[in-house]
Every structure is written in C-alpha cells, then in structure tokens.
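Contents: one structure, followed by commentary.
Note that one protein chain of the assembly has been removed; the remaining protein chains are unaltered in position.
The chains carry the letters A, B and C, assigned in the order they are written, with residues numbered from 1 in each.
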Amino acid sequence: MAGLELTFADEACALALSDEQLLAGMARFEGALARACAKSGLVPVAEAEIIARTCTGARFDPAALASAARRAGTLAIPFVKQLTEQVAAASPEAARYVHFGATSQDVIDTALVLCLRGAADRILGLMRRLGDAAAIVAERHAATPMAARTLLQAALPVPFGWKAAVWLSMLCRSVLRFRDASDDACVLQFGGAGGTLSAFGARAIQVERALAEELSLRVPLSSWHSARDGFARLGSEAAILAGAAGKMARDVSLLMQSEVAEVAESAAGGSSSMPHKRNPSGSVLALEAAQRVPGLAATLLGQLTPEHERGLGQWQSQWLTLRELLCAASSAVASMAEVLEGLRVDTAAMSANLERSRGLVFSEAVSIRLSAALGKGAAHSLTEKLSATAIKEGKTLLEVLRADPAVAGAIPASELAGLFDPQRGFGAAPEMIGRVLARWRQVRATSLGTAP
Amino acid sequence: MAGLELTFADEACALALSDEQLLAGMARFEGALARACAKSGLVPVAEAEIIARTCTGARFDPAALASAARRAGTLAIPFVKQLTEQVAAASPEAARYVHFGATSQDVIDTALVLCLRGAADRILGLMRRLGDAAAIVAERHAATPMAARTLLQAALPVPFGWKAAVWLSMLCRSVLRFRDASDDACVLQFGGAGGTLSAFGARAIQVERALAEELSLRVPLSSWHSARDGFARLGSEAAILAGAAGKMARDVSLLMQSEVAEVAESAAGGSSSMPHKRNPSGSVLALEAAQRVPGLAATLLGQLTPEHERGLGQWQSQWLTLRELLCAASSAVASMAEVLEGLRVDTAAMSANLERSRGLVFSEAVSIRLSAALGKGAAHSLTEKLSATAIKEGKTLLEVLRADPAVAGAIPASELAGLFDPQRGFGAAPEMIGRVLARWRQVRATSLGTAP
Amino acid sequence: MAGLELTFADEACALALSDEQLLAGMARFEGALARACAKSGLVPVAEAEIIARTCTGARFDPAALASAARRAGTLAIPFVKQLTEQVAAASPEAARYVHFGATSQDVIDTALVLCLRGAADRILGLMRRLGDAAAIVAERHAATPMAARTLLQAALPVPFGWKAAVWLSMLCRSVLRFRDASDDACVLQFGGAGGTLSAFGARAIQVERALAEELSLRVPLSSWHSARDGFARLGSEAAILAGAAGKMARDVSLLMQSEVAEVAESAAGGSSSMPHKRNPSGSVLALEAAQRVPGLAATLLGQLTPEHERGLGQWQSQWLTLRELLCAASSAVASMAEVLEGLRVDTAAMSANLERSRGLVFSEAVSIRLSAALGKGAAHSLTEKLSATAIKEGKTLLEVLRADPAVAGAIPASELAGLFDPQRGFGAAPEMIGRVLARWRQVRATSLGTAP
Partner (left out) sequence: MAGLELTFADEACALALSDEQLLAGMARFEGALARACAKSGLVPVAEAEIIARTCTGARFDPAALASAARRAGTLAIPFVKQLTEQVAAASPEAARYVHFGATSQDVIDTALVLCLRGAADRILGLMRRLGDAAAIVAERHAATPMAARTLLQAALPVPFGWKAAVWLSMLCRSVLRFRDASDDACVLQFGGAGGTLSAFGARAIQVERALAEELSLRVPLSSWHSARDGFARLGSEAAILAGAAGKMARDVSLLMQSEVAEVAESAAGGSSSMPHKRNPSGSVLALEAAQRVPGLAATLLGQLTPEHERGLGQWQSQWLTLRELLCAASSAVASMAEVLEGLRVDTAAMSANLERSRGLVFSEAVSIRLSAALGKGAAHSLTEKLSATAIKEGKTLLEVLRADPAVAGAIPASELAGLFDPQRGFGAAPEMIGRVLARWRQVRATSLGTAP
C-alpha cells in the first residue's frame, strides 16, 4: 500500500492496516497458539517457544504468498508453509506443531481483528481531537449570529456555535456506538476445521482461553466463521462516522463559497491553473470519504449469509473492505479535526450576509408577532405579501412594515425594529448547545479516556 | 400499500407502517403540539383542546395530498392546510394556532419516529419468537451429529445444535444493538424553522419538554433536521437483522436440497408446474429480504451530509427507505421463526450423509492422531495420500488405514475404529452451545421482557 | 400504490407500474399463452378464446392474493388459481388449459417486462422534453458570461449555455444506453418448469414464437430465469439517468442560493413557517431520486448469481426494485424538465457575481498573458502575489496590475483592461456547445422519434 490515494497518504490516517501488518498479525496468532497449546500440554514447551520466537521475527515474501494464495484459495496455506520452513530451520521437531489444530480462517480473522483493534483505538483518538475542536467552536460562537439555511435558502438567524453543536451531537453518538461495535467485533476467532475446535478434544476450552489471554482478546460466544455480523456492524459505524465528518465538511465548504465567505480553511489548497484560488481541500477529503463508504458498508451487509460453516467469497475479502472503510473514516475525521482546529471565522461576513436579505430572514419573527393580533393564517399571508413587496421594490422588510397600515394597527412602531435583532431569535439554541457540550464532556471522560 | 410484494403481505409483518399510519402520526404531533403550547401559555387551552380533538379524528385525502406534496416539495404544507380546514370547521379561532412554531420536518420526522417505535417493538417480539425457536433446536440437537460443510464440501462431524447456536449468537447481538439503535433513533424532532425553536423565545425548552411528554418520546440533545445518524444506524441494524435471518435461511435451504434432505420446512411450498416439488418457501422470504437490505441501508448511509439546516433530498425519502428496511427485516424474522418452529429434522439422513463420505470426514481426526507419532507434516501428507486412495479405490478410509503399514506402526489397531465416532469429535461444541443459550436467556430477560 | 411519497405522486411520473398493472400483465400473458398454444394445436381454439377473453376482463382480489402469495412463495400460484376459477365459470373445459406448460416465473417476469416496456417508453418521452429544455438554455445563453466554480470557488468566466450543454451531453448518452438497456431487458420470458419448455416437446419453439408475437415481444436467446443481467443493466441505466437529472438539480439549487441568486425555479416552493422563502422544490425531487437510486441499482447488481435454474430471493423482488428505480428516474427527469422549461435566469446577477471577485476570476488570463514574457512559473507566482495583494487591500486585480512595475514591463498598459473581458475567455465553449447540440438533434431524430 504505497498508495497514491489521497485517503491513505497522511501520517494521520496511517492505521497500521498494511499487508505487512496483517502478516505480522498472522504470525502473532501462530506464536500465541503454540504457547496456548503448550500450556495445555499439547505441544512441548521448548518447541512452542521456538515457534513463538520464530513468529516474532518471521519474514515473508508477499509477492510469492499472493500468487500462491490465489491458487490455494486462501492466504493461510502458503503462509503456514513459509512459516513452517522458518521454524524448521531452527528446529524440525518444533515445525511439527505449527498451526496445530487451527484452520485458515482462524489465523486470518484473528490477525484482522488484531489490526482492527489498533486502528479503532487510533480512530477514537482522532474523534477526541475532532470533538474537542467542534466543542471549542460551539462555545466560542455560542452567540455569533449567522443565517440558518434551509434548502439552501437563507432562513433566519441562528448562532454559529449551535451549528457546531449539531455537528458535535453526531460525534457524541458515534463515539459510543463505534466503540461498542469495535468491542463486539474485535474478539478471538478460533474454531478449527469445522468451527468446534474438534482437534483439541477435551482440552478445547482450555486452549481457547489461553490463546485469548496470549492475544489479550475476548473469547466470543462461539467461533464465528460464518457469523459476520460483528464486521458488518463495525463497517456501518465507520461509514456513519465518515458521514458525520462529511456533514461538517459539507457545511464548511458551502460557507467557504466565494459568494458566502463566512469561514475559511486555514490550510486552503491552491490550484495548478488559477493563482487566486483558495480551495476547501480538507473538506474535500472528508466528502470523498463520505461518498465512498456507503457502498463499502453495503458490501459487508451483503456478506451475512455465508454457506454453512465456511462461505464462498464473503470472509475472504473482508480484510480489503474493512481496511478501506476504516481508512476512509480515519481520513475524514483527521482532516476535519485539522479544519476545525484552524477554522477562520468571519463573523462580519456572517452579519453582512444576514443584512443582505434586507431583513427577510426575520419574516418568521414578524409573522409570529403579527399572529398575536391577526391570527396565524392572516399573519402569514400578510408577511408573505410584504416580503414580496420588499423584494420587488428593493426595500428592507422593516421599511415595508413601517409603511403598512395593517402592521401599524397590530404592532406598536416602537417594537418594530426590535424584531430585527438576531440575538432575540435564538430560541432554544443556548440550551441545546449546553446539552451537547455536557454530553461531549461526559462521553469524552467515560469513553475516550484511554484513546491514544 | 395494498402491496402484492411478498414482503408486505402477511399479517406477521404488518408493522403499521402504512401511509395512513404516517398521516395519523402527523396529526398526533399537531395535537400534542397544541397541548404543549397551551401548557406554556402560548395557545389558549380551549383552542388547544379543539385542535387536539380534531387531530384525533382527522381524515385526509391521500391522493390530493400526494399531488399537492409534490408541488410543494413537502407533504407537510398540504397536510397542515387540510388539517387547518378541519379545525376551522370546529373553531376558526382555534385554526389560528395549528402547527404553531413548527416546521415541515418536525411533523414528518416525529410522525415517522412514532411509526418506527411501534414497528421496532413488534420486530423485537418477532426476534424473541425466532430466538426461542433457535434455542430449542440448539438444545434438542446438542448431540445430533451432522457434517460441517466448509466451502460446500463435507468437512467433519459437528452437532446440529451447535449450528443452531451459531445462528442464535447472531440474534443475541442483534437484539441488543437493534434496541440501542431504535432507542437512539426514536426521539422527538422539534426545532422549528431553523432548528432552534426560534418562534418560542424564552419558552422554547418548556414547550419542547411538554411536547415530548405528550408523545412519550425522549428529548434529543438538539433538533436533528440535518443530523441523520440515528436513522442510518437503525437502518443498518435492520439490515444486519435481516442478514442474520438470511443466514439461517441459507443453511436451511441448502440442507433441504433434494440431494441432502437433512431438514424440511413443514409448510413447504408447491409448484405450479411440478407436482412433486416441496420448496423452501419460508427460507426464500428471508433470503429475499437479506439481498434487498444492503442497498437500502446504503441509501441511509449516503444521506448523512445534508446541506446546512435542511438538506435537499435526504430526509424527504427516508420514510420510504426505512419502511422497506423494517418490513424486510420483519418479514425475514417472522418467516424464519415459523420455519424453525416447524422444522423437520431427519437425523438419519444426517448420519447417512456422514457415512456417504466413507469416513473421509474423519480425516482430521486421523491426521491429528497420526501427528503424535509422525509429526504434523508427515501425518497430513500420509492422510492426504490415504484419502486419495480411498476415493480412487472406492474403499472406506478405515479399510485403507487398516491396510497401511505406516499407520499400523503409529496407531494400535484397536484404536482405529474409535477415530470414526462422530461424538468424539465435537470438541468445544457443547460449551459453545451452553454459552450461547445462557446469553440468550440473559438477553431475553433483560432486553425482550416488554416486547409485544 | 396510493403513495404519499413525493416520487410517485405526480401524473408526470405515473408510469403504470402499479400492482394492478402487474396483475393485468399477468392476465395478458395467460391469454396470449392460450392463443399461442391454440395455434400449435395444443389447446382447442374455442377454449383458448374463452381463456383469452376471460383474461381481458379478469378481476382479482389483491389482498387475498398477497396473503396467499406469501404462503406459496410466489404470487403466480394463487393468481393462476383465481384466474382458473374465473375461466371455469365460463367453461370448465377451458379451465383445464389455463397456464399450460408455463411456470410461475414465466408469467411474473413477462408481466413485469410488459409493464417496464411501457414505462421505459414514457421515460424516453420525458427525456425528450428535458433534452429540448436544456438545448434551449444552451443555445439562448451561449454567450452569457457567468463564473465557473471549481471546488465551490469562483474560477473564471464561462458561458451559462456551455454549462447547460454539459448537462445535455449526459442526456445524449443516456438516451442511447437507456434505450439499449430497455430493448435488451424487455424480451419474452418463457421456459416452463426447468427453463427448456419441456412441456411442449417438439412444438416448443413454435409456441414460443407465437407467444412472442401475441405480446409483441422479442424472443430471447434462451429463457433467462437465472440470467438477470438484463434487469441489472436497465436498473443501472435508470440510476445513471436519475443522476444526470440530479446533476442539473445540483447546479440549479446552488445557483439559486440566496447569496448567489443567478437562477430561480419558476414554481419555487413556499415554507410552512417562513413567509419569504422560495425553495428549489423541483431540484429537491431530482436530488432525492439521485440519492436513492445507487442502492436500488446495487440490489439488482447483487442478484446476478441465483442458484441453478431458479434462485432463492433474487427475481422474487425485482418487480419492487425496478419499479422504484424507474419511478425515481422518471420523477427526476419530469421534475427537471419542468424546472428547465421555466427557469428564470438573472444574467445581471451572473455578471455581478463575476464583478464581485474584483477581477480575480481573470487571474488565469493574466497569468497566461504574463507567461509569454516571464515564463509560466514566474507568471503564476507573480499573479498569485498580486491576487493576494488585491484581496488584502480590497482593490481590484486590474488596479493592482496597473501599479506593478513587473507587469508594466511585460504587458502594454493598453492591453491590460482587455484581459478582463469575459467573452474573450470562452475558449472552446462555442464549439463544445455546437457539438452537443448537433448530437442532441441526431439522438432525438434517431432514438426518440417514436417516444410518446
């Protein structure tokens, strides 16, 4: 995975999900298996130690493995062969015990789990960075007015900090559910040929427990060669996480449009042909990820029905699919953490854009105030008419209101201007911001304490 | 939704997710909103009661609504119009307060949530039925030998009950995570025009709380017009659940093949052209659902990045997508519950199919036993050679073993036949079955106690 | 399909894809089959005519059918039963020949094909409307300058008509490939129990041909019960078509933003809470469709590997999936046809937005002109520096250029202003517009001549 893909390039999303890492995980499984068997008396301790030591320093020829894997229908067969040769070089006797009682899928699934666990921890760390950055924006701009936009039309004033709080609310949920999914998925795979550890007879459970301990993995209810729900769930959560980062990127990139210009990425990218361009390059990375993950997650959701005890074509490629899902999620979160940490906010532009509507973004406030006197229906119609007048005649809504006799009869002149104060229309925004920030602090303390 | 689709047809998956139900939920929202406003003094109590009563008995013209909805870009506008007319017929004064301070998405999302909550409860009830049926199979057949099949090849003997336990292990996880997802998703949507409840000023939080109480819904951290992760998560869990049912169906349908014939659905379907056919009709329903859900879930995963405070084209169709996802999951679970409850198991056929391999399914046991004397590599090669001989010469593996001098040197003749006892090769299966059953009882007690 | 869904509501996308229509198609198949058998002497002519006549006027109880279908695992069995009863009422003798030699999938797939063919023709008609509307925009605005926007940043001037031509280029390709896919998919399904027309013996081909003639359908290479590529291809083309309409909607909705305001939908939707709002309701419909189709198309792409001669769960639901795909595509195309036909274009706003950049959108033109004297690298750097100066000091780029000695040395003062003429920078736009329009006229004449 040299990988020219934007997704994989940066250190920030180097999740240790390379092919080399997978092979190292497979070797780790085989070493731990030897030791677990030794504890149960199935393999002599000396031989087990030779195997374990060889596994630690084992080297593989990926190209040869890849070619042989395709022929064998599984990577594990040529891998075990190469490993056994290396063990045999140290001790032919020890070589007899390599991969004892295990099946191809045991070593591949468990190696994948070992890789995923590390990657998931790293992603949790990135989520903390992103959440902290969003929390700062939410706090700092808790009273900064900007236009809410619905269906891409200016609607009414909201605090920019509330917008950031909505972003953060998604992340609060993602932390909890991503962690759940990672915990559920990252368990030992160990079932042997048919899934029942038949090769170990009465000592099966003992070896299973010892192996789990060696690898610091939990023992599942049962081997899960054909029960792939854990991976499907983790993949879905990765997709949701990338989507949450993508939502932030969607808003940032829209706010950064030349005609809006309310925020800017501090490390905005340039253009190879246009010297004046300042591109939302960080947001592009998150949006790229958000668009690619749904299909990848669907692949895992479509692989839940393998045939009997080992399926044809489901688990064989989940390494590939999960790697891309976690890299995409990680790329998106890392990128948006950087974007929010360095976000330049132009509060004057926010105000100016509110002004540009000539007061139309206050039409709801006007209508509500008129309702008290005229009823909701009549108030809505009147405000709609006056808004149209303002648009047609190029006046502000306030000017039009002042000139209208029906309005004059319903609202004292002294009250009119006050309806156009953005701060007065924040409604429940302060409380919503407060609730999200409190939840973030709680999630952070309880679920992200140990993330790297 | 007359619906000729197999998925929607049966009473068992009638999830009350019809268009009529959605409209009833929308009316319920408007009635509750009026009452919540009355509690906060924003709407006179008498008028609020008229609205609430009208909402209870309101009738709508779906065809007219549908046509107007397309023109308006939202169902809520013509709906509120029709509702207001009905309220006005009772009291023109009350009509002034209909839909007070709310926005289109508030009423549609909350109505959807009300529908989903009921549907999710019903699905949990079906999961209990399915889990109980799987648990009975797991217990009853805890020692019934059958061939494990890997890559569709007979592998070695496992208990049929263990296979059912693996099915059940998926369901245990689905119960917990589906319930989490449903709890997360089924919360009040209430934000008004921009999401901040701007129309309610200082009384916003009070109204929000009162409305949530009226509808027995939880208050979310923030309005979530553009934070669609809750629905994406629920959709993914529905897909995983359908997949778990599909896995059972995959195995049942393969076991029911004419050439295998180890199980049969008790209500097997007939054929319009072939009088002898007995089809796995129940399994077909679950497999149909399992194949359709990944794309539907991907749709929700792809709708996580709406523009600003209200997106273009995401939430507008989630009613459609979620309805299909929950119906598919429900159809699959209901169908497999019926299949497993009535499953005919032919244990003689299971034994016969094991026999048909002429002992080859015991090759791992032989190889393991030979390893002790010859080392793993040599044992594997020898067993492979002898297996090939058995196949070529049409003998049983036991006959070939008895004739082989190397085997004779390694295993006492008296021990040989014992290697071919399926019960001896069950490994950890009994413990795995026990662990899954214990977890099922726990999940059932703690998470399914109140399901209908 | 009452259908409150926005997608299905309008007359414009009433594609005759209702359940009733499917049943009518099924009856039509059975009537045609009777006649085809009569031509080959397998069914007496009088009885065939009774069947055919009954099929024409047959009435079905959808609710009873739906319930029975779920139990039978196929809609065809209860359908044939209801139909046979109606035939028997006219002639018990004729009832003996209903559904002669056919299988469930024959009648369902062919009925689906009959429905799809009509729907595809209607969609081709809508494509003609949309293409004509886009062509008019492309021609009318072939020299109207607006800002090209890359990564949502103003880039440089392009003609608005060229933008419309790029939209139209997608539609040109869609017409051809959608028609190919529809032709490929809409062929007779007729294979009998196993797919080989076994019931018809030596007369199989004769009946096949006669049946195809009765239904005006082409005979396929072979029955295709398990070869579902035709439907997958049609589904993909429907998704691509919805995407093409969605691309137009994306651009229209972005151009219609309050802060951009260069175009407006003439039938812009209102808001239930904000009297001033003018929403891009037509674009919302197309974007809704474009976001929902990829998952639906993926479902069909995932159903290409049914088991043997009739699969478990693939074809059974393709009616459902294809209906949604074609309705979504139709909804998107119909909606954008209306949008483009009535599009209000504010060319003054387009110019004003170009001006607002203070000439920065001409930085490429400046840089290119400077390259002649300074080399590309130096020219790019200098222009980048001067652009930054303009931004920082709030000047126009032209002012800054005039003040710079390096520029003065490279470009005669008299030439400078000319670099800021948008019309001079249209490059190949006129030719591209011309090529697209020529292709559209050709596609329209050769492939849309007969569309309704």
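Just a few scattered comments:
In this text, a residue touches a chain if its C-beta (ideal position, glycine included) is under 8 Å from a C-beta of that chain, and two chains touch if they have at least 3 such contacts.
Nothing here was measured: the structure is a model prediction, and the numbers come from that model.
Of the options C:A76, C:A95 or C:C186, the residue whose C-beta touches the omitted chain is C:A95. Among B:P159, B:G230, B:G243 or B:P294, the one in contact with the hidden chain is B:P294.
When the missing chain is restored to the complex, the residue among B:S226, B:S330 or B:T383 that touches it is B:T383. Of A:L15, A:L65 or A:V87, it is A:L65 that touches the chain left out of the display. Screening A:A193, A:M336 or A:V366 against the full complex identifies A:A193 as the residue touching the chain left out.
Not every partner is drawn; the one left out touches subunit B at residues 147, 149-156, 253-254, 256-260, 270-271, 273-281, 284, 294-295, 298, 302, 353, 356-357, 360-361, 363-364, 366-367, 380-381, 383-384, 387, 391, 397. Touching residues on subunit C toward the chain that is not drawn are 73, 84, 93, 95-101, 103, 148-152, 155-159, 162-163, 165-167, 169-170, 172-174, 177, 180, 184, 192-201, 204-205, 208, 220-227, 229-230, 232-233, 236-237, 239-240, 243-244, 246-247, 249-251, 254, 287, 290-291, 293-295, 297-299, 301-302, 304-312, 364-365, 368, 371, 375-377, 424-429, 431-433, 435-436, 439.
Touching the omitted chain from subunit A are residues 1-11, 19, 22-23, 62-63, 65-67, 69-77, 80, 99, 101-104, 192-193, 199, 249, 253, 267, 269-274, 279-292, 294-299, 302-303, 312-314, 316-317, 319-321.
We take it that only the chains that are shown with their structure count from here on.
Subunit B and subunit C have Cα centroids lying 32 Å from one another.
Under the contact definition stated at the top, the residues of subunit A that touch 2 or more other chains are 149-152, 155-156, 254, 294-295, 298, 302, 364.
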